[in-house]
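Every protein chain of the complex appears in place save one, which is left out.
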Amino acid sequence: MEQALIRLMCFGMLEEITGFKERQLIGKQDTDQFRIWLNDEFPELQKIDFVIAVNRKLINQNTVLKNEDEVALLPPFSGG
Amino acid sequence: MEQALIRLMCFGMLEEITGFKERQLIGKQDTDQFRIWLNDEFPELQKIDFVIAVNRKLINQNTVLKNEDEVALLPPFSGG
Amino acid sequence: MNDHKIKNIFVEGAISSQKIAESIQSHSSKKEIGGHSIFLGQVREDVLEAGKVIQIEYTAYVDMALEKMQIIREDVFSKYPLSCMHVYHSLGKVNAGEICLFVFTSSKHRKPAIDACAELVERIKQELPIWGKEILENENSQWKENN
Partner (left out) sequence: MNDHKIKNIFVEGAISSQKIAESIQSHSSKKEIGGHSIFLGQVREDVLEAGKVIQIEYTAYVDMALEKMQIIREDVFSKYPLSCMHVYHSLGKVNAGEICLFVFTSSKHRKPAIDACAELVERIKQELPIWGKEILENENSQWKENN
């Protein structure tokens, strides 16, 4: 089976914490798998309040990741 | 007893109905007396919705009129 | 009556967008402000049975309006934590499409500015002795009624 290549994006303070704004990531079948990877790679994120958007929609349950999906980590909004 | 000389003012459509914007009036002891005079003088006002202000305050009960009081006839407001 | 100086709110004719811009700009030095709320009343080209409205001519019982506005101003200032409050109303002729009322409130936070502005607009419409005479395209006229 071909592995999904996703586009991973970080915004606001998360960009400072992870050290990247955007990168590619391969081999995560769904957002639960992705979260496990994220916690391993950036344990300091466990202290941070953030939500995940897949293809520019907030998700609130495990979501399958497909090739070229856009996965974004979003800290609390503070526009206006 | 000296008779009060009041300043009588009409606004909006009332100015058109009475034919004056401002005039002096003598001999009305209170607003009830004044209303009687007004109904005699301008019977067409009985069909018109208006309120009375004495010295720039709306009145809702009979009010004694003193010398130099400012009595105004105000149709419904339509500012803004 | 009270000790405060009575502020004028009346301007002759329409309120220009330039005046509004200048009023906004002048608040950039008040750096404790986080939100401004503005209401603008614009003369509508209503089509009445008697004809189309092309202009409204405003008159007012100026002394009473200014005294009443002072009371409203103090009520609203005591109810909401505002930095600023500005109210302007036209007298005389204002064409359809032009601005006849400008209400401007500013506060540290958005909510008091928004709520105070909305309350001011309602009270101005209901309580200030101002009258609009609608001038129709056929040169007739009729007295405006607020809803």
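Just so it is clear, A, B and C label the chains in written order, and each chain counts residues from 1 on its own.
Heads up, the rule we're going with is that a residue touches a chain if its C-beta (ideal position, glycine included) is under 8 Å from a C-beta of that chain, and two chains touch if they have at least 3 such contacts.
Nothing here was measured: the structure is a model prediction, and the numbers come from that model.
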Q | Touch partners, limited to displayed chains, of the chain removed from view | A | A, C
Q.
Even though one chain is hidden, which residues of chain A still touch it in the full complex?
A. 9, 11-13, 53, 56, 72, 74-80
Q) Since one chain has been left out of the picture, which residues of chain C touch it in the full complex? A) 17-18, 20-22, 24-25, 27-45, 96-99, 106, 108-110, 113-114, 117-118, 121, 125, 147
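As a working rule, only the chains that are shown with their structure count from here on.
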Q | Inter-chain centre distance, chain A versus chain C - centres from mean C-alpha coordinates, in Å | A | 50
**Q.** Chain centre separation in whole Å, for chain C relative to chain B (CA means)
**A.** 27
Q: Could you tell me which residues belong to chain C and also touch two or more other chains?
A: none
